[in-house]
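Here the complex is missing a single protein chain, while all its other protein chains stay put.
First chain written, first letter: the chains are A and B, and each begins at residue 1.
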Amino acid sequence: MTWRPRLADGTAPVLVVLVVLLVALAFAGPAYAEPAGYLALLKRAAPLMILAIGQYFVVVSGGYDLSVGSLVTAEVVIAARLVDGDDANTSWVIALLLGFGVLVGLVNGLITTKLLVPSFIVTLGVLLVLDGAVFLWTGGAPRGALSPSFRTFGRGGIDVPVLGQVPWSVLILLVVLVAAALFMRGGTGRTLLAVGDNDTAVRLAGGRVDRLRLIAFVLSGLLAALAAILLAGFAGVSAQVGNGLEFRAITAVVLGGVLLGGGRGSVVAAAAGALSLEALFSLLNLLGVSGALESAVQGLIIIAAVAYAARGTGLRRVLQPREPEPVTS
Amino acid sequence: MSVVRERTLRNASATRPRKFALTPTVTVYVALAVLLVVGSVLVALDGGVLLDQGGILNILTRSTVLGLVAVGQTIVIITGSLDLSVAYLVGLSSLVAAETMAGSGTMIVPGVLLALAVAAVVGLVNGLVITVLRANAFIATLGVALVLRGYLEHNYTGPAGSVPRSFQHLGYDRIGPIPVAALLMLLIAAGAWWYLRRTRGGYHMYAVGGDVDVARLSGVRTGRTIVTAHVLCSVAAGLAGVFLAARLGSGAPYVGTDAGYDLESIAAVVLGGAALAGGRGGVVGTVGGVLILATLDTVFDDLAVDPFFKDVVRGIVLIVAVALYARRQLSRRST
Partner (left out) sequence: MNVRLEGITKSFLGVTVLRGVDLELRAGEVHALVGENGAGKSTLLKVLAGVHRPDSGRILLDGKEVSFGTPRDAHAAGISIIHQEFNLLEHRSVAENVFLGREPVRRGQVDRRSMEAETRRLLDWLGVGTIDPATAVARLSVAQRQVVEIVKALSADAGVLAMDEPTAALADHEVELLYALVGRLRERGMAILYVSHRMREVFDLSRRITVLKDGAFVATSATGDITSDQLVRQMVGRPLEALYPERGNAAGDVRLALSAAGNGRVRDLTFEVRAGEIVGLAGLQGSGRSATARAIWGVEPFATGSVAVDGVPVRVDRPRTAVRAGIGYVTEDRKDEGLALRQSVKDNVLLVRRAALRGAAARRAADLTELLESVTVTARGPHQEVRYLSGGNQQKVVLGKWLAVEPRVLIVDEPTRGIDVGAKQAVYRLLRDLAGGGVAILMISSELPELIGMSDRILVMHEGAVAGELPAGASEEAVIRLATGHGIGDAA
């Protein structure tokens, strides 16, 4: 059999949108005349793309993770407090942050799977808990500071021939993306998709549904921690750094054609959705749209994107009229 | 033949629902009662009184705004939808009301009506995006929320407009320990209860939330039902905004988002025993959920607990409550 490139359902539109945005950027801003401009865009987008990849795992297995925004804030605040400006603390704090991300993911996943609470509610509860706990601990304002070595991951880069300086965050992003794509091609990833589609079938096939869901939440927590490390280095410490990121990550995933409720979509498309979102913000910036209207435009775009995707499936449904019809009637 | 029929159908008669079943709604009020007792004891140990006039006033006042938003949210959740735009809508309608009134007593009625009309239009947009464009409710209302946010951020930096003194009575008047506004909230909740439980429109909302395909094939106008639910939800949020304008004396763009009414209202509805998937739950439970959240707040205030601690407890209460409902459902299924 000859190999043909196959795109997962719903992937094509986001790639088209992304290309259009990237081309538009080249026309709108001189900075995008050379690779450096796009590298800078990737660097800005890296945290959101990593968050979207994490969110993808949860969404595709049939859940939501609303806790990632407050988790990012918590991680950044904890980092500042523990590193306290000292380079000597960087490595163990990073390990601790990643561990904390895993822990929050475990809590989300265990409550969802063992206590049978819908993940929307669990992660909403964890969001409240994290928000409250972080401020309890800090007393309202973040204290401490990051160290230069900590910030390297979000800000610095290494020199590469031809491309010039490549940001660390872009390299990290690429590693995460490739790993995620390979994971989703493998048996565990395919089974995770099947869980989002029909968990009973997977359970009766001998699959460990709870464990797979747990893995999804842990990955989401871990990647949120990673995103927080990049974001802290890039943007600095503030108590608002994670505000609304959970919705932005879900938006990105949906923009990538991933079905809320699970069972369909590709992780690369989810990342592409995040990049499109960032490219859109950059474009709006270049076009001089006020920061305030930015969110309005974002709102319109996601509605349009999702409506378009819905039309797409409608079309496919009509194209494939074999009985039984895809909709359970 | 009749023997066979007997065998097949006999067990139905034994399954009539018990009258005093421990439904989620009952559980909520039992939990509320327990919370009031425990809270009273804790506050008493601290040397105060929880349920004195001030305490009751406090709980009811806190319940009013969240109650209005949550009653609306109940309607859409029962219909199988969700509304994430209510928080910005509360801010927007407070501004519309206050700016229209502009301190003039004669403009009270137009101000209120205009605010509610704007809210209804937002609900209509939510509903149409979901039904006509077939967007997922989560994304559709998130999108509308972002649009509202853009509008607010572009046009307002802080409070604007002002309500006449006479209108402020709505925010502060009370009968005994009971604020007038809380009574109005309960009245609206009662209206929503009647609508959901007694009218065809309400029946159809449960049907659409239970299974939209079944509803459609049975001849229910599903699109219209979903749109109606969203309009009702938005009008409830609009009322909350109008009340806040009366209370604050002016319109405030971020009054809804600062309080997190979007997620908080969903939390109250779920705490009240409704299924997020739709088709189950009710206004009575939601009001119980709202009262629990308000009582928690009041108890913590009386105990002078760090305000951030409240969020922590709230999150835990939410998870524990829903875990309990899930447990009961599970045990019922296995019997």
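Please note the rule applied: contacts are C-beta pairs under 8 Å (C-beta built on N, C-alpha and C of every residue); 3 or more make two chains touch, one makes a residue touch a chain.
Treat the numbers as computed from the prediction; the structure is a model and nothing was measured.
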item: Residue among A:Thr191, A:Ser238 or A:Asn285 that touches the chain left out of view; value: A:Thr191
item: Chain B residues that touch the omitted chain in the full complex; value: 1-2, 4-13, 15-17, 198-200, 203-204, 206-207, 210-211, 213-221, 279-280
item: Where the missing chain touches chain A, by residue; value: 1, 6, 9, 187-188, 190-191, 193-194, 197-198, 200-208, 259, 263-264, 318-326, 328-329
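The criterion applied here is as follows: only the chains that are shown with their structure count from here on.
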item: Intercentroid distance (Cα basis), chain B paired with chain A, Å; value: 30
item: Contact set on chain A toward chain B in their complex; value: 66, 111, 115-118, 120-122, 124-136, 140, 247, 250-251, 254, 260-261, 290-300, 302-303, 306-307, 310-311, 314, 327-329
item: Residues of chain B that touch chain A when the two form their complex; value: 84, 129, 133-136, 138-140, 142-151, 153-154, 213, 217, 263, 266-267, 270, 276-277, 306, 308-316, 318-319, 322-323, 326-327, 330
